[in-house]
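Omission of a single protein chain aside, the complex is shown with its protein chains in their original locations.
Moving on to subunit A:
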Amino acid sequence: MAAVAARRWLRFRCKVCLTLTGQRAGPCGQAPNCRDFISCRFYSGSATVPKVERANVTGIEEVVIPRKKTWDKVAVLQALASTVNRDTTAAPYAFQDDPYLIPTSSLESRSFLLAKKSGENAAKYIINSHPKYFQKDIAEPHIPCLMPEYFEPQIEDISEAALRERIKLKKVKASVDMFDQLLQAGTTVSLETSNSLLDLLCYYGDKEPSTDNHFQQSEKSEELEEAAEENNEKPKKANHQFGNLWRPENNAERIFALMPEKNSHSYCTMIRGMVKHRALVQALNLYTELLNNKLHADVYTFNALIEATALSAHEKPEDKWNNILELLKQMAAQKVKPNLQTFNTILKCLRRFHAFGKVPALQTFREMKAIGIEPSLATYHYLIQLFYHHENHSKGSSLIIYDIMNELTGRKFSPRDPDDDMFFQSAMRVCSFLRDLELAYQVHGLLNTGDNWKFIGPDHRRNFYYSKFFSLLCLMEQIDVTLKWYKDLIPSVFFPRSQTLIDLLQALDVANRLEVIPQIWKDSKEYGHTFRSDLKEEILMLMARDQHPPELQVAFANCAADIKSTYESQDGRQAAPEWPANSLNSIAVLFLRAGRTQEAWKMLGLFKKHNKIPGNKLLNEFMDSAKASSSPAQAIEIVKLAGTFSLPICEDLARRVMADFAISQEQKEALGNLTSLTTDSDSDSDTSEGK
């Protein structure tokens, strides 16, 4: 027993020896030695050996030469990338460039991205349109993506292969021409090729895909900037929806009619194309035809049909819903499995039904859960949109968002629907609408789970999301926490809009932390809000409203001087906006309180220049300051100024001057003149009012 086991073991060991040592020593003489050696060792073993051996046998038989460990080519980089956190003090990495070029406002960031993208596009365009000048391959190893791509068909003769090539290159017109030539030559085109030609025609609605579009496709893999993307996409989308409608008797329909045999794919792609290009009635008719031909539609076609049903005009929501249900029943009957898109399409369409859509939407949602289709972010987005459509709902708003968030918290997502990147924006919108900070934190937590942050969408959606979030923080959160968020988010995540900053100012006001204001002003200048007068007025108003300790007043005065200079530099600009009276008042007051009397007096001059009226409070403060410096001349100057504006306060001021200042006879007379003047004008105005 022991011997048998040992021998078996041996045989194997020898085999291993052979393979391992054979290279050097050659198998012939070596094997017996090997065997001898091992057997010696074994037979010297004790009685317990067999048992051990048996274990060894199985153990050794499993020995395979360990496989070379292959790492993913980006594994090292991924590990390194995961160690880098966001730098809260800097602009996002994508914007890091020559310091002069680093954008500091959302507008600049947008043009930065666009410029970068369009540079790439231009380069690519040149390379691809003149490939013969870019043949030199300097890279070793060869880098294919740096070489020009060929977009011109290479096959010249008239054949099906040439047609296929043109279809592959997405040359719509050339493909149609080739098809016609083939037909004229009497060649029948295979069903498969005709179908892919139909695909091409239906997808692009019998229009050449725009070159812009073409570039976009080649860029998608190396997408850097969403903003640029967005920009390209909008006109394209609009094009699809409005410009690129399905024309009756277009090439797709013609070729479809010419095809000698059609399978369900031909019908399906036609229906999808019709729905995509908004030929809804034709699509539904073609579906009937497909059924009459005893063919079956696939799930994508049903999705398109659902869309067509929901979009069709002149029907009541109830009828549309019943039609959709009818289609679903047909799917079930034909054993067509619904997919995520089926349900997302339904929910998307139900949004149009408003209040009516709520119950069907919930049922649809439950249905998809029940049959094990995991909803994507877009699904929840549609639900949110449906239930929070009217923001100013007077009666109790829906609480479905809580259910959704309870369900989603802690989950990680992968892209499954083109609308997946809408969810966070709409969820945050609801948080802001419900004024629920807790919920907003929950949404934000979800955003920061795993790689979910990638679903925040393009630039404008990210800005929307963070603006809402931050405004909610300003409204509900303690000021210290808000400021922490402010430091964290701005500017490394988004650039604030002026409204965001005003919200923050109001939060500072509520929390009585006005000393931060000069810093906020510095930031707002940096983020491109230098000329936002609503923001500036808010800042000045808050600073000037109350008295503050002297050092703070000095800081405020500096800030005010800075704001003042922005108004002045504005004069050079076209259509310089007026100095608002409030700002003039506030700046003057701030100067006065900080003891910068001279500048304050200059401000008074500005009132005259811009024909604005100083406030009573301001004039009184000026009087106080004149008194403090015991300068009767100044005091009289103030009264004069009030006189020129014919202010009712003039008399009070004159009285104060008489009482508080030691003034010379001459001055007294001057004062007398002034007051008489003003009393005249006062009585004038009184009488005019009397009339």
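We adopt the following convention: a residue touches a chain if its C-beta (ideal position, glycine included) is under 8 Å from a C-beta of that chain, and two chains touch if they have at least 3 such contacts; residues count from 1.
Following the convention adopted for this analysis, contacts and distances are computed from a predicted model.
Have a look at "Kv channel-interacting protein 4", "SKP1-like protein 1A isoform X1", "Small ribosomal subunit protein mS31" or "GTP cyclohydrolase 1" and point out the UniProt protein name belonging to the hidden chain.
Result for the unshown chain: "Small ribosomal subunit protein mS31".
Of A:Asn251, A:Thr269, A:Asn323 or A:Ser625, which sits in contact with the chain we cannot see?
A:Thr269
Per the definition of touch given earlier, which of A:Asp97, A:Asp137, A:Glu208 or A:Asp451 contacts the omitted chain?
A:Asp451
Just one of A:Leu80, A:Leu258 or A:Ala355 touches the chain that is missing; which is it?
Considering all chains, including the one not shown, the answer is A:Leu80.
Any idea which of A:Lys337, A:His354 or A:Lys522 touches the chain not displayed?
Counting the whole complex, the residue in contact with the absent chain is A:Lys337.
Tell me which stretches of subunit A touch the chain missing from the display.
Touching the missing chain: residues 18-20, 22-23, 26-28, 65, 67-68, 70-71, 73-78, 80-81, 84, 86, 92-94, 113, 141, 143-146, 195-196, 199-200, 203, 217, 220-226, 229, 265, 269, 272, 300, 325, 328-329, 331-332, 335, 337-338, 362-367, 369-373, 398-400, 402-404, 406-407, 414-418, 420-421, 438, 451, 453-456.
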